[in-house]
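Here the complex is missing a single protein chain, while all its other protein chains stay put.
Going in written order, the chains are labelled A and B, and every chain counts its residues from 1.
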Amino acid sequence: MSTDEIRANVKKSIAKITSISFDEIPDHASYKDDLQLDSLTILEIAVDAEYQFQVKLSDDDLGEIRTVDDTVRMVQQYLTPVAA
Amino acid sequence: MIANRVVVTGVGVISPLGDTPARLHDSLCRGLSAIKPIKLFSTAGLGCPLGGEISDFDATKYLGQRNLRPLDRTSRLVTSAAQLALDNAGWSIEMRNDQEVGLVLGTMFCSVHTISEFDRRALEAGPAYASPMDFSNTVINAAAGQTAIVHNLREVNTTISTGVTSGLEAISYATERIRSGRARALLAGGADELCFESFYGFDRAGLLCRSDNSAGDFPIPFDKRRNGSALGEGAALLMLEDVALARERGAKILGEVVGHGSSYDCSRGRESGQSIDAIASAVRQAMNDAFLLPHEIDCVSASANGSQTGDRHEAEGIRAALNGQTHKLPVTAIKSMLGETLGASGPMQAVALLETMRSGILPGILQLNEVDEDFPLELAQSDNQEADVINGLINSIGFDGHCCSLILSRGEA
Partner (left out) sequence: MDRRIVITGIGVVTPIGIGCEQFWTNLLEGKSGIAPVKSFDTSAYHVHRGAEVKEFDAEQYVLNLDAAHLGRASQFAIAAARLALADAGVEIGSLDRKRAGVSMGTTSGEPREVERFDDAYVSKNMDRIGPEFLELYPCHVIAAHVASELNFAGVNTMIPTACAAGNYAIAHALDVMRAGRADLMLAGGSDAFSRITFTGFARLGAVAPEICQPFDRFRKGMIPGEGAGVLVLEPLDRARRRGARIYAEVAGYGLSCDAHHMTAAHPEGAGAERAMRHALADSCTNPEDIDYISAHGTGTATNDRLETIAVKRLFRDEAYRIPISSIKSMIGHTMGAASAIEAAVCALAVFNERIPPTINLNDPDPECDLDYVPNFARKLRVNVAMNNAYAFGGNNASLILRKRELLN
C-alpha cells in the first residue's frame, strides 16, 4: 500500500473520530498543536489505524505518536514484511 | 443548625414529548404519547416492539457544533439537558467562574450500551482493538463526568444509581447538600437512554406491555387492563440553589424542594404487605421532612407505569401514608405517555409538576378507563384536571425495591 493511501486512511480515521473535516486535516499535522487533540483522542486514532490496517503497535510505539506522519510511518513499518 | 431552603431556579428537559417544560406539559395535557415502534435498534424476537424513543435526537442543537464522538447517547442527553437548565436558570459561564456549580446525576444504566459495544468489539476483533475512547465511557459516572467537563462544573459531581428512583434520589442528595451548606448551587436530576442492552432485560423479565392488551401495546397505569410498562428515555435536570443565593442574583424561583424520603422493600415487590409498607414509609418520611400533614398534599405525580402489582402497591401505599384521605386528591401518572424513563423518570415528573403548579392543570392519565376494585385514588382519571397545587408529591418506585418520595412547593409569584 502506498504512503498516500495509508495517509488518506489515517486522515479518514481522524475525521471520523474528531469530526474535523477530511480536507481540513493537514497531511503533516501535529495532533496536539495543529488539531488540539488530547491524549485519549490521539490514542483512539492510533487504535483505529491499527484496526483498519490489522497491525499491532507496541505501547512504546503508541507513546511516540505525535503527528499524522508518525502514524503513517508506524503503520508502514508494521505492514512491510521483515526481510528474511 | 438551621437548614438552608432549597429552591428550583431553572429546568432542562430532553424528552420525546418536548425539550422545554412548557412543550412537555402541553403534550401531556393534549394526551400525546411518546410510545411508538422503536427505530434505535431491532426488536425482532422481543415481546414488545414499542418504546418512548426520542426521534432524531441531535445534541448539536443544544451544544452547538462540536465533536460529539467522545460522548455516547446518555452523555449527550445529560450534557444537553444541563445546557438547557443552566440557560434557563441564568447561570452563565462567567458566573460559574465565580461560584462553582455541581452536578448530581441519577441513572440506572448510564452507559450499558457503551460497555457492551466496547466488550463486543474486543471479543470480535481482539482486545488490542478495543476502543480507548469507549472505555472512558464504560464507568457509570461517565455521563456526569462528561457533563462536568463540557460545562465546567467543578463543585461536587456525584452519580446515584438506585434503579428507577435514581433521579429522584439524586435530587434528594443534592437537596441535603444545599440544606447543610455544603453546596450552594447544584444541577440535579437523571437520565437513561433507550438501548437494546437495557430493553432486553426488561423484555425478558416480562415487565413490558404486551399486544394482547385491548388498549393496544400501551402502558395504562392503574387501569384494570394494564399488563406492563413501556421503556422510554430522556434527561431532566433541575437547577437547585439555596434561597439566599437565588435571591441575591435575582433568579426566578420556580418552586421549592420541601421534603424527601426513601426506603427499601426487602421483598423486592414480591410481598404486598412489605411493598406497600415501604412505599408508605417513603411518603411519610417526605411529609414529615416537609412538616406537612396529609390534607396539605394537593396532588400526586405517581410512579405508576402499567405494572400490575407495582401500580396497586403504590395506590395502597399512598392511601396508607395519607391515612385514607385520598378521595379529593388529584393524581396523575405521566409514564402513561412517556413510558418508564428510569433514571430520568422522577425528575421528569418534577418538571411536569412545576408546570402544573404554574398553569393550574394536571394532565390526565392516557387511556385510563376502568380501575381495580377498591381503588383508593378516585381522582386518577383520563381527563385533565384543574388543580391549585401548592404542595405536590412525586413518587418514584422501583420494580425491585427502591422507594423514593419528594415534595415540591410552588414558587414565589
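We adopt the following convention: a residue touches a chain if its C-beta (ideal position, glycine included) is under 8 Å from a C-beta of that chain, and two chains touch if they have at least 3 such contacts.
Since this is a predicted model, take the numbers as computed values, not measurements.
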Options B:L63, B:I149, B:L245 or B:L379, residue touching the unrepresented chain: B:I149
Contact residue for the chain not shown (choose from B:G201, B:G273 or B:G360): B:G201
Absent-chain contact - pick from B:N141, B:Q325 or B:Q385: B:N141
Contact with the hidden chain (one of B:S15, B:S262 or B:S345): B:S262
Absent chain, residues of chain A that touch it: 38-40, 43, 47, 59, 62-63
Touching residues (missing chain, whole complex) on chain B: 45, 70, 102-103, 108-110, 112, 115-116, 118-120, 122-124, 126-128, 130-132, 135-142, 144-146, 148-149, 151-163, 166, 169, 173, 176-177, 180, 197, 200-202, 204-207, 262-268, 278, 281, 285, 400-402
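To be clear about the criterion, only the chains that are shown with their structure count from here on.
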Whole-Å gap separating chain A and chain B, where each centre is the average of the chain's CA atoms: 43
Residues of chain A that touch chain B when the two form their complex: 16-20, 40-41, 43-44, 47-48, 50-51, 56
Complex contact set, residues of chain B against chain A: 66-70, 125, 128-133, 136
